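One protein chain omitted, others in place.
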Amino acid sequence: MKNTFGNNISVTLFGESHGPAVGAVLDGLAPGMTVDEGVIAQRLSLRRPQGSISTARSEKDPFVIESGVYKGKTTGTPLCIVIENGDARSSDYEDMRFLPRPGHADLTGHIKYRGFEDKNGGGHFSGRITAALCAAAAVLIPSLEAKGIFTGSHICRCAGISDAAFSGSAEEIKKLNEKFFAVIDESAGEKMKENILAAASRGDSVGGIVETAITGLPAGVGEPWFDTVEGVLAHALFSVPAVKGVEFGAGFALADMCGSKANDPFVIKDGEIKTASNNNGGVLGGITTGMPVTFRTVIKPTPTLRLPQKTVDVDKMENAVLQAKGRHDPCIVQRARTVIDSVAVIAVSDLLTTRFGADWLSL
Amino acid sequence: MKNTFGNNISVTLFGESHGPAVGAVLDGLAPGMTVDEGVIAQRLSLRRPQGSISTARSEKDPFVIESGVYKGKTTGTPLCIVIENGDARSSDYEDMRFLPRPGHADLTGHIKYRGFEDKNGGGHFSGRITAALCAAAAVLIPSLEAKGIFTGSHICRCAGISDAAFSGSAEEIKKLNEKFFAVIDESAGEKMKENILAAASRGDSVGGIVETAITGLPAGVGEPWFDTVEGVLAHALFSVPAVKGVEFGAGFALADMCGSKANDPFVIKDGEIKTASNNNGGVLGGITTGMPVTFRTVIKPTPTLRLPQKTVDVDKMENAVLQAKGRHDPCIVQRARTVIDSVAVIAVSDLLTTRFGADWLSL
Amino acid sequence: MKNTFGNNISVTLFGESHGPAVGAVLDGLAPGMTVDEGVIAQRLSLRRPQGSISTARSEKDPFVIESGVYKGKTTGTPLCIVIENGDARSSDYEDMRFLPRPGHADLTGHIKYRGFEDKNGGGHFSGRITAALCAAAAVLIPSLEAKGIFTGSHICRCAGISDAAFSGSAEEIKKLNEKFFAVIDESAGEKMKENILAAASRGDSVGGIVETAITGLPAGVGEPWFDTVEGVLAHALFSVPAVKGVEFGAGFALADMCGSKANDPFVIKDGEIKTASNNNGGVLGGITTGMPVTFRTVIKPTPTLRLPQKTVDVDKMENAVLQAKGRHDPCIVQRARTVIDSVAVIAVSDLLTTRFGADWLSL
Partner (left out) sequence: MKNTFGNNISVTLFGESHGPAVGAVLDGLAPGMTVDEGVIAQRLSLRRPQGSISTARSEKDPFVIESGVYKGKTTGTPLCIVIENGDARSSDYEDMRFLPRPGHADLTGHIKYRGFEDKNGGGHFSGRITAALCAAAAVLIPSLEAKGIFTGSHICRCAGISDAAFSGSAEEIKKLNEKFFAVIDESAGEKMKENILAAASRGDSVGGIVETAITGLPAGVGEPWFDTVEGVLAHALFSVPAVKGVEFGAGFALADMCGSKANDPFVIKDGEIKTASNNNGGVLGGITTGMPVTFRTVIKPTPTLRLPQKTVDVDKMENAVLQAKGRHDPCIVQRARTVIDSVAVIAVSDLLTTRFGADWLSL
């Protein structure tokens, strides 16, 4: 199933950047979940470019729920949400038609789709499609939060600057989910923005790391092989454009730890089994421990640059130089963070439904 | 599908560490693929504990192909391979029955399976099940290599020591695939082993990083959303016990690069489009570029230790101390590497079959 | 995957009868397939109620292709087609809110969706959703026909009257596909219509049997277990509202045949292996023989009647009598036939793609 993710709750994506619309079909929903269009709008707005550090393309994201909602509640049947495209300037892409942007999907898309792909604005590879992911997740978030399950991220590192440590608590998540530029330490955030603008002024771009926590998940969710919590999350996360690595808990730092330090000791706390540390990111043997599920996702620098870059002319099959026009984000870390949360929300909802049955999210 | 992976070529795993057998069913194979039992035996031997740096459990891995092979060729119908267990000492686990090992799946398995799980030797969570993965991959390897597709890994880092750089060439892969302790720089390998033994003598364990290349893949394989090459590989890789992070190409280092450095310039080389660098690990927009697909996987230190560790008694619900008996690997990085290759072989065969049809691997 | 069908080519349905729209996402398409909006409109018109024997609801079926098509060709990315609803009279359903119609999904929908379902016009259970199926299939039909694969049906039996025998030839299929009331013997068709109108005038309804042929399929498509050609087709066909039975080839008549009569002898014809008869409906061991795949589908009489019917009031939990208002088809056999063809087209396209790879339909 190519553009579909999930076993019991699934999301199917469609759309091209400069086509009529992007959208998603969300299936497997429990009936009776409250759908809050305000939450959808707010989540779309968090993903939308804002301010000088993002593309100047104005994305309004007017969405229509075509199905699956009746009187403000899910019916349990497929929910299709369509977000119209607008303000598309395809002419910006005309000159680059045969000059694939390095680091971008232009070339691989051209090979896979044999020249029939819609190249404008990146077509189906565009980050624009993630608006549909965010809208789909926004349908699920209120029901998860009603169960005490909160998902949020901060910009852990960006443009060479690190944010303060993230506790992963529900309170901290709620605060981050109200911010567009989601940092814990605002002064670090200011430095990040300065560095982003500096790169932008050079025609260059920067990347970063997003750190995410899902808190309140019951223990015992996930499978020992293949449909591990880590595997299911990572599968979906690598769809987020620019993601090139995912690590759980202490992640790559575990390579240099001894077992006696890496292992999270079990302790009884308020009558429940917890771990004293969380180097395993809330997952052991592919299954949730009940501790927050924590992971970091690396976002490569935006590939489209104003700087001249070496490429090839795929029509003439000769070396060439590309100098991109159009509007581009010098950094997408701050926007990717909402997409990452959205992907996590969808994957976790699927795992919970597999474990507890079709209606669990509305019980 | 819980213990099954793959859409067009799929593998289904079964078995417990101390049960009668572990095994796998491989489905979707092209008919007429040559099955070489010598390759299966060799791959199982690479995974098997060897020497003083591994567990003393003697694994002979006698395997039987129950179906799907006729006169040395795949029939195209499901291939079931069963590997008998032997030399299991379940009594080693009796004392620890209610004392979950920190960092291990004992507790989460207990919660998910409500006490009905077979705890002996880690049961279905045991690394023993990966023998079935290696056997299944060994069925596919000769057909991939006949297509010029080679998969191999080295121990990039272990016990605080780094190996030399890995080119990812077919030649280097072939050399590595003949080594049990797969390093490029043998002197670095010796230091790793020293450090492993030192940790072992303290009753502790170490982790590391495995670096993998899949070379010779045609461009245009993979999907833009969800079934990206990275997503499909990562999904499967997080099943390998102890894996806590996966990064492609330059991975987490991309966080601190500028776009102008991170982007891999396109160049014409011998009439084909290549990239001058490979920071994207051979994948753009989820789709292969034709460059080697490269990734690194972090392996956490083996959780079972001789050192005393804090845990809880899940029966009495009180804090406790665990001192594990039994035979344990102080390091599994050298063994995990064969499992990682095997997972990559299975995932890549599935992606290729989805792209080119059911018979491609034997055409 | 609940409202999604197919492994390599898949269709996902959404929509409620009186909601904003119904639609489908078609994924796994080869790039470069010609999309003919005229074919889509024609297929939608064949499904649409026409004349006195159908509901008076006027369905115009204005459709929008939201994605996946560029300059008249598929891009290879998901194609979403949205068909707006219009002319919905929900008030017709108000009185029946707690009185489930016998033979209809009202009661089971109410139980499954716990009262949150959109009951208007049958909601997600409405035959209206099949418009999306027909539109999706219409995207595939030109590419199949370019490969010499034709799918068509006739009304084999309706309202007690049988049509003439169906050869299943491409020529006969083409003729049938231009007719709204698809019979081979027009005089039989006239009698069917008379009987339908007679039943309608009594406030009653009638059923029938649709007979379908898919001709030109290559031999060797399908799987021996589970994904048999018959199993995959039947899986999808039972989604068509009112279908209660599917039989292939001679079907239930095989129960009373001897093997020596039932077996289709193999013969060489024009250098190819054919069967002299086709009692097996073009499928042996779940796999196509190269002969036409033939099947019959029984369509139960439309459940909604003007006649009073015994039901229960699910609110008061007491016996009740229902006399349906609203506009209803006294017979849907003539419309179901286009839906059955559409389902067959989708299922067969999936099987072909699984066998021959992602691009086969546009090669």
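Chains: A, B and C, in written order; residue numbering restarts at 1 for each.
Here is the rule we use: a contact is a pair of C-beta atoms (placed from the backbone, for glycine too) under 8 Å apart; a residue touches a chain by one contact, two chains touch by 3 or more.
The structure presented is a predicted model; accordingly, all values stated were derived computationally and were not measured.
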Shown chains touched by the chain that is not drawn here: A, B, C
Given B:N3, B:N278 or B:S349, the one touching the chain that is not displayed: B:N3
Touch with the omitted chain, as defined above, among C:G23, C:G109, C:G152 or C:G189: C:G109
Contact with the hidden chain (one of C:N85, C:T151, C:N177 or C:T275): C:T275
Residue in contact with the excluded chain [from C:G86, C:G216 or C:G286]: C:G286
Footprint left on chain C by the chain that the document does not show: 1-5, 7, 13, 100-105, 107-109, 111-112, 124-125, 129, 157-158, 160, 199, 204-209, 219-228, 230-232, 234-239, 241, 243-252, 254-260, 262-268, 271, 273, 275-276, 279-281, 283-289, 296, 298-305, 307, 309-312, 314, 317-319
Missing-partner contacts on chain B, residue numbers: 1-4, 6-7, 10, 12-16, 19-23, 25, 27-28, 31-32, 64-68, 70, 73-80, 82, 112-118, 123-124, 359
Missing-partner contacts on chain A, residue numbers: 7-8, 77, 224, 354-358, 360
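The working rule: only the chains that are shown with their structure count from here on.
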Centroid-based (C-alpha) most distant chain relative to chain B: C
Chain closest to the middle, measuring from C-alpha centroids that were averaged per chain: A
Chain A and chain B: spacing of chain centres that average the CA atoms, whole Å: 27
Residue numbers of chain A (touch at least two other chains): 1-4, 7, 13, 112, 124
